[in-house]
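Only a single protein chain was left out; the remaining protein chains are all shown in position.
Then we have chain A:
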Amino acid sequence: MFEARLLNGSIFAKVIEGLRELVNEATWECSSNGITLQAMDSSHVALVSLVMRSEGFETYRCDRNMSLGISLVSMSKVLKTMGKDDSLTIRVNDDSDSIIIAMESRNQDKFADYELRLMDLDSEHLGIPDTDYSCTIKMPSSEFSRICRDMSIMGDSVLVCTTKEGVKFSAKGDLGQGSIRLVQTTNIEKEEEAVIIEMKEAVALTFAVRYLSMFCKAAPLSPQVGLSLSEDTPLMCEFKIAEMGHVRFYLAPKIEDSEN
């Protein structure tokens, strides 16, 4: 039996919204430590890794390790019905082929139960090994979303260059070219509003904007985003889930003249 309850159900909804653009269905690995998920997008360019530790849930119970194949698209549809302040319980009974999603309104006057069919996904478990990145940038999520949106006007791919002073995003296309430069914030009052760059080496990498924009769907999860870069290594884009874990996206850099 697996059961997990979140007082603030919207966190879970945001996680699903953040992932479903990239992957339609994925296997949730549930263990006593919490929930993890790893999945690649269908074109094998990006990978998402989710960790939700058990201690972040209000209650959490997992008798034995379980792999749950879930259609994120269907689940997202169900979670859209949830009220803003509802609490959420997800439950899978032993030897059952469906997942139960239960919602309760804050003042306990409305209870909604949904049952979704589980899928049997035969997939391989993938991971990106921990890497020592040359450069880590932290910035407000909203700023990052905006940059992705603005750059996508100019072109398909964005070049990310980091220097000691700041970070520059630039894109070129049929219209012309454009760039956005962010300067490292000098006096940090609120950490989540600052631009912080930790750098060992300068890097310059190109990425497909379309994927970065997909990653931004997870921005509501966290006010701050972390971008970690190294030459010839996938970019890691991390959104923290308060007190629970994180959603990490990995994206392979574009190589000149490569088809993808």
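The rule is simple: contacts are C-beta pairs under 8 Å (C-beta built on N, C-alpha and C of every residue); 3 or more make two chains touch, one makes a residue touch a chain; residues count from 1.
Everything below uses one rule, namely that contacts and distances are computed from a predicted model.
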item	value
Absent chain [UniProt protein name; select from "DNA polymerase", "Translation machinery-associated protein 22", "Tumor suppressor candidate" or "tRNA-splicing endonuclease subunit Sen34"]	"DNA polymerase"
Residue of A:Ile35, A:Met52 or A:Ala252 in touch with the missing chain, whole complex considered	A:Ala252
Of A:Ser67, A:Ser105, A:Thr163 or A:Thr185, the residue in touch with the unshown chain	A:Ser67
Residue among A:Glu25, A:Glu143 or A:Glu193 that touches the chain left out of view	A:Glu25
Missing-chain contacts mapped onto chain A	21, 25, 29, 31, 40-47, 64-67, 69, 117-129, 210-211, 233-234, 250-253, 259-260
